[in-house]
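Before any comments, here is the structure.
Right after this comes chain A.
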Amino acid sequence: MTNRRLAFVGLGADTTSACLSMLKIMDGRSSIEWTQSDPEDADVLFVAHDGDNGRQQWESKQKPCVVVYPSSEDRPAARYTLPHPFRVMQLLGVLEDISCTLGDTQTVTAAATPTAVQPHSSFGQSLKELLQTPAGEETLYRSESPLGQLYVAPSAGCYYIEPALHQQLRSKELPLSALHEVHEPLGEQLARRPIFELAWFTAQHAADALAPWLAPAGQFKLKRWPNFGSIKNDRLYLSLCAMLTRGTWGRQQLMERTHCNAGQLDRFLSACSMSNLLINDSTAPTLASEAPQVQNAGRFGSMIRGLRNRLGLGS
Partner candidate 1 sequence: MKSESPLGKTATLLVQQELEKFGETKGVTSAVLLTSDGFEVAALKMDKESASKLAAMGSSLAAIGSAIAKEASLKECSRLIVESEEGVVAVMEVPNVTPPMSLAVVANDASILGQLLWAAKNCCLGLEKKLKELITA
Partner candidate 2 sequence: MDTVASNEFKIIFTGPMGAGKTTAITAISDKAAVSTDVVNTDQAQCEKELTTAALDYGQIALPDNSCVRLYGTPGQDRFRFMWPILMKNAAGVIVLLNGDHPELEQHLEHFVEAFGEGRDVPMVIGVGRLPENDHSRLERLAMQLEQRGVALPLFDTDVRKQDDVLLLVDALLCLIEANDTGRMEA
């Protein structure tokens, strides 16, 4: 286990504490142990975007600096940056990049279990990363499988696929390679489908139901409803979307309210996360099962049940 030190310069207490608690979560998943130190002794510095003086002072000392900037602003011109608020995976990503330059190797214990997903190699992870970083209007990414290939256009929120391969994708797991940028024209036979659908099929067949970058004990919220495409006719997912767009919930609460099992919930959360719809706050406390169970007990409870029965919408 390698020990590395990091320090914070000019950052707010909330940012610092979020960062430290995320590092705790990562503890054990990384072969490097990160501890906080004085800026003088640190291997890596986290500096505030607006604190220009501090930034220049430390940059001149040849230490890697991660510039933390508000996500509402443009990415600053620096080698390592982190938009605030950030997620565990983003922090892990930047530390990983830095540790490579520091000469560390094997940052993530990829071989811990046979099913562990290796960052940058799994299709789902590459899809998630692509959708989180805004790409150019025309940028196109390709993934291959023995049965054919598909293209993802992140900025358009869609993917392109041959109808035959689409059928396969719906019914079984395809060994899809990680997405990589290509510059080639799209074939005429390709159907244009919403990106959520691709994330959905991928999550259905993934070995681990919950994507490895999501914090299971964290709180979840949806940025917007997914474009379901061909998978829209399931009450459970409508309910989950309704709850997650109107509030922030822990996994336990979601399972209690919607009466779903962990696998169903986790696959749904993974698909939402892959398509960049999910906000996963790993630092917020989970209020699991403190709230009383009041499923359907509101003003309209019996009315809604009656209407569903009457319309043949099941219970």
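Operating definition for what follows: a contact is a pair of C-beta atoms (placed from the backbone, for glycine too) under 8 Å apart; a residue touches a chain by one contact, two chains touch by 3 or more; residues count from 1.
Behind the choice of candidates: all candidates are chains of the complex that A comes from, given by their letters.
On a predicted model such as this, the values are computed, not experimentally measured, just so you know.
The candidate touching chain A in this complex, chosen from 1 or 2, is 2. On the side of chain A, the complex with candidate 2 involves touching residues 156-158, 191-195, 222-225, 227-229, 232-233, 235, 238-239, 241-243, 245-247, 257, 291-292, 294-304, 306-313.
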